[in-house]
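Rest of the complex left out; these chains stay put.
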Amino acid sequence: MMICTGLVFFMHLGFSFLEIGLTRQKNTINILFKNVFIICAGLLLYYIGGFNLMYPGFEGEQGFLKFAGFGIAPPNNGMTPAYAEGGYTWWTDFLFQGMFAATAATIVSGAVAERIKLSSFMLFTIFYVGLIYPVVGAWHWGQGFLAQWGFYDFAGSTIVHSVGGWAALVAVYLLGAREGKFTKEGKPQAIPGHNIPLAAAGVFILWLGWFGFNGGSVLSADPAKTSLTLVTTSLAAAAGGIGAFLLSSVLYKNQDITMFMNGILGGLVGITAGADLMSPNEAVIIGFVAGLLVVLGIALIDRLKLDDPVGAISVHLVNGIWGTLAVGIFGAQASGAQLLKQLIGVGIVGAFCVTSAFIILFSIKKALGLRVSKQEEIDGLDGHEHGMEAYPDFRLN
Amino acid sequence: MKKIEAIIRRSKYEAVKEALQAKGILFFSYWEVTGIGHEKKGHVYRGISYSTSDIERRCLSIIVNDEFEEAAIEAILEAAKTGEVGDGKIFVYEVKEAYRIRTGEKGGETLN
């Protein structure tokens, strides 16, 4: 579990690499700054209140955790290693969940890159990670009504990825597209990123991190279940990559590595909800479909005149939904009834996230503005907000 | 003295360099430029195909004494040619004076 915590932490480097790799050089410092902020602030916020909000012993039981009971400080008795049936300690649990929490904001970060105001984004992070994410989490993982009711989401296709994805969708809508992303006639333009090797490294790191994400979500050291989870996770990732590669080769007649990479991520998100329920064959199918969905999703987002530089919506929202529904279609819990439950769960979480993200972002927009000035955007955010460059001394030979 | 500015395909650089050397033109400077011309290059990025006329090129700046002008141009015209659109251009300018920093001397002999 502690190792998994480390791996999930490391995913933040993966996200950072992916995001800076797929965006322009002039905004690199800004993106790094956002990501470093997210993990620091996310951990502290989760410590201050998020964890207790998320695992409150919801139904009025006298659980060992109850929000009002603690204020800021976690209980010292949580350190008893007997916590959680001996598998891990309260502390490990907190840290593992805390590393997750920040992920929701990281997803948004990618989608709004290259145009959002730093301060507005930091404010949004504080509210969304500090408040909305734990509330949704409590509904399911905190034994809230979704859990009671039979909704299944193993490691967070909905609870983590869709929560981030919905907010990304709202944010992208409210922000508008980057300068130059669409022509006056509305034709989407390519805005290539500046460092594809780092983006690829990001994908490798994320895949590794998912071992911790899904492996750790078993929340026990049961080797049978954990190892199955790792196998389904890896096979889905591989199948997702191959799926996206094949489809984009057919559609666009080139071997686009960024699609391949997004397909891998799509496969990972897709398997997340049911990683412990699927047979390997089913994992391959889920991953493969996820890879196709990523490619189609990216095209769809462009068609809708939304601008998502890194494909976050396609990867995290589209496949978050797909993965959640897949639990009702494939694997140990597949049934019409379960599919319906999954569908309703997706809908409730979606409605809540869209609404709350909209309220937060719209308020910030009114109060502070969401977007940097046009000049600042063209010049790059690094110069204006940070007075720095990403490669200040880079010289050619 | 003349300045011969040749904007060529990067992939033809080695050939041009050799051709110049064969004519006894050994010294020059170069840097990378982006050229906007007739040539277009197709790209696909995340599902969006686009064609750009911003093509990477190499710009050679060769200062020669007048008697080498013709030889230099001939060498480049030959070595840099593929016959496809986008082979590049040569521009010729007058140079007023040249100095060698190491010695402080000036004039045509600084070019060798």
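Here the chain labels run A and B in written order, and each chain numbers its own residues starting at 1.
Just so it is clear, a contact is a pair of C-beta atoms (placed from the backbone, for glycine too) under 8 Å apart; a residue touches a chain by one contact, two chains touch by 3 or more.
Here the structure is a predicted model, which means the values were calculated and not measured.
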* To do: Note that one copy per chain kind is shown in place, then state the copy numbers for the whole complex.
  => A x3, B x3
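To be clear about the criterion, only the chains that are shown with their structure count from here on.
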* Structure fact -> Expressed in whole Å, how far the mean CA point of subunit A lies from that of subunit B is 50
* Structure fact -> Counting only contacts in the complex, subunit A reaches subunit B at residues 188-190, 192, 248, 251-254, 256, 258-259, 295, 298-299, 302, 311, 396
* To do: Going by the contact rule at the top, pick out the subunit B residues touching subunit A in the complex.
  => 32, 43-50
